[in-house]
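For this depiction, one protein chain was excluded, whereas all remaining protein chains were kept in their positions.
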Amino acid sequence: MTENTTSVSLPDDHVSASAPTSPAKDVLRRLLRNPAAVLSGIYVITLVLVALTAPLLARNGHGTGMNGLISHWNFDDIDTHYSSLPAPPDSIHRLGTDNLGQDILCRLIYGARVSLSVAVLVVLIEAFIGVSLGLFAGYGSGIRDLLLMRITDVMFAFPDILLALLVVAVLRSGNHPLPPLLNMGGLIFALGVVAWPGLARLVRGQALALREKEYIEAARASGVKDTAIIWRHLLPNLLSPIIVSITQDAAGVILAEATLSFLGLGVPAPYPSWGRMIEDAIGFKDTYPLLLIAPCLMLALTVMAFNFLGDALRDALDPRLRQ
Amino acid sequence: MLNIILKRLGLAIPTLIAVSMLVFVVAHLAPSSPVDIIAGEKATPEQKARLAHEYGLDRPLPVQYGSYLWNIVAHGDFGRSFSRSQQPVSEMIKNDFPVTAQLALQAILFALIIGLPVGVFAALYHNSWFDRLAMSGVVAMVSVPSIVLGPVLVLFFAVRHPILPVSGWDSPKYTILPTIALGSRTAALMARFMRASLLDVLRQDYMRTAIAKGLSKGQAVWRHAIKNSFLPVLTVIGNSFGALLTGSFIVETIFQVPGIGYTSIDSISKRDYAVIQGMALLVALIFTVVNIAVDVLYGVIDPRVRSQEARA
Partner (left out) sequence: MSVVPHLHRSSARGRNRHSIALHTAKATGAAAFGALAVLLTAGCNTTGSSHNSGGNVKQSSGTNGCAGDASNNEPNIALTKNALRYAISSEPTTLDPALVRDGTTIDLLQQIYEGLVKWDISNQLKPAMAESWTVSPDGLTYTFKIRQGVKFPNGREVTAQDFKYSLDRTCDPTTKSPTADDYLKDIVGASDRIHGKPGVTEVAGVKVLDTYTLEIKLSSFKPYWLGNMAQPVSYVVCKEAIEANCGHIDSVKSAAGTGAFMLAYYKPNYSITLAANAGYHEGRPKLDFIVRPVLLDANARIAKYEAGELDYVEVAPRDLDKINNNPTLKPDLKSYARASTWYIGLNQVAPDSPFGKKEVRLAFAMAIDKKETIRIGMKNMADIADSVVPPMPGTYQPNSTAIPFNPEKARQMLAAAGYPGGKGFPTLTFSYRQDMPQVADTATIVASQLKRNLGIEVQLKPMEWATYLNDNEHKTQPIFHMRWGADYLDPQNFLSILLHSSKKVNGSEDHPENNTGYNNAEFDKLCDAADAEHDPKKRMDLYHKAEQIAIDEAPWVPLYYQRDLELDKPYVKNLRDGLFGHLPHLTTTVEH
């Protein structure tokens, strides 16, 4: 999404075509030297673990005693015991409940699940479309290239969020079985559809530059097949910029999901999503600000962590870019 | 220069047509039609079929698109909203656009006022604690999305300390929170860019020469560095305009600002095709014009760019 690509290109900041792929150890060493990257990495890894184990963390609900870390979130776990809702934090619901008696901490955890799975799937779609179209255009004929550039022109002449909203609205209106995953499927499809042009252009530019390189010319002259050249020479060289671009885009996707949910066109109620929780909480901002602040904090921290990580990866993968 | 502008404008027309086609097709791919909404919850299938016929929605898609395009070209007619008292879309655009433009301009101004000084000081005191703090702040600000910043600003400045209105767009004080919510991200980018640009200039030989010639560091910075480093920053303003326009969709919704973003999102949820299409075309037009303007500006500032036109 346009709103959050942090890779502002500095005047001399063009990810170089001939970026030497440093050994993984080198990259890791450089990453570990960066405290922001380390903190972000720890945060992201924790978040992934939490999302993966959400059902375990959320085992055993109210009323039956406290065995798990926090009470279980599900539709059957509306806590009906409170006389007034939303309820403030207590020993069962560590962050309190929302206006229906649903545990906020549980919803945050399941929200992480939603955010991260959407991010991973969208980024995979983006990488698939972006890399193949980018290579297709960059390594192919002039006509292919022209076609791709014009298509991306159209996509760029337009705010992504508007197109994504439109696609979601259209998909939403279809008569699909819309359980949470498939419902997110519409969301994932929409975000994937609007996410690829940036990456495609990046890959195309790199491919254009690389194919002029002598060793590739040489390989081609000696009769190596195009697919082999792409797999053996182009892709390995493209890996660094792709990884950097994708990490940064992940932050954008998480944000886009939250934004769409916030606008009522993402994950629908009552399924948990941070954006949705923010939207729901706005009505309670004067009476129960925690309801609003908790998802805001999660969303901001997560986006921030991915942004730090993306920047650090860029620096680590291509030391020449460091200022 | 004029040639480039004309060429770019020429290229923009097919792009705009493609955008209008894209939006039209996507909107009409929806299995349920606006008739479902117009006819309401008690309508029978026959009633819906009749209304679809009266609205011309039962015609083949290409015919509908053709007549849509023809009405725009021949009559300047973008159709009428069915969810907002049959207003012509052209009227809605005329009403909404100035609001969005004002919001975007204020946000850019805000970004300049905050971002430039921070960037300058961060560069002058390179690697100082201020520099580090500012650059961490930049990443933080870039990461705080408007759906978080907006409600949090409201919480602190309209609910806890009710000094500013929660939402609306009546007088200048109503514009403060939306401007900050929209502009803070651009401010952070501006700071980062200004810093990088100034650092770049400070390393140049002529700066060293100037200082060697006896200008004090302060004089050298003011006379040469800031001026030279500011020019590239100008183009960032253009570049961030697109992001601002996108951001205004969300900020306008949070703060109930009656601009094109708010109207578009409202219309998407109401399936008001004519409005969605009109607004999308308008936004695409703004994007295109701003992009061309930025490229031209860039060419003016940096003649080297003029020759190599392939910027991604």
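Labels for the chains are A and B, by order of writing; each one numbers its residues from 1.
As a working rule, a residue touches a chain if its C-beta (ideal position, glycine included) is under 8 Å from a C-beta of that chain, and two chains touch if they have at least 3 such contacts.
This is a predicted model, so every value here is computed, not measured.
Asks: Consider the whole complex, including the chain that is not shown, and state which of B:12, B:57 or B:153 touches that chain.
Replies: Residue touching the absent chain, from the options given: B:57.
Asks: Out of B:80, B:185 or B:224, which residue would touch the omitted chain in the full complex?
Replies: Once the missing chain is taken into account, the touching residue is B:80.
Asks: Can you work out which residue in A:153, A:257, A:280 or A:311 touches the chain that's missing from view?
Replies: Reading the full complex, the residue touching the unseen chain is A:280.
Asks: Give the residue, chosen from B:99, B:123, B:198 or B:251, that touches the chain omitted from the document.
Replies: Counting the whole complex, the residue in contact with the absent chain is B:99.
Asks: Which positions on chain A touch the chain that was left off?
Replies: 74-78, 80, 84-86, 99-101, 169, 172-175, 177-179, 264, 268-271, 280, 282-284, 286-288
Asks: Mind pulling the chain B residues that touch the left-out chain?
Replies: For chain B, the residues touching the absent chain are 31-34, 36-47, 50-51, 53-57, 59, 64, 67-68, 71, 75-80, 82-92, 94-99, 101-102, 165-172, 175, 256, 258, 263, 266, 269, 271, 274.
As a working rule, only the chains that are shown with their structure count from here on.
Asks: Residues of chain B touching chain A in their complex?
Replies: 11-12, 14-16, 18-19, 22-23, 26-27, 29-32, 136, 139-140, 142-148, 151-152, 154-155, 159, 185, 189, 192-193, 196-197, 199-200, 232, 236, 242-243, 245-247, 249-250, 253, 264-265, 268-269, 271, 276, 280, 283-284, 287-288, 291, 312
Asks: Quick check: in the complex, which residue numbers of chain A touch chain B?
Replies: 1-4, 6, 8, 10-12, 36, 150, 153-154, 156-163, 165-167, 169-170, 173-175, 201-202, 205, 251, 255, 258-259, 262-265, 275, 278, 281-282, 285-286, 289, 292-293, 296, 299-300, 303-304, 307-308, 311, 323
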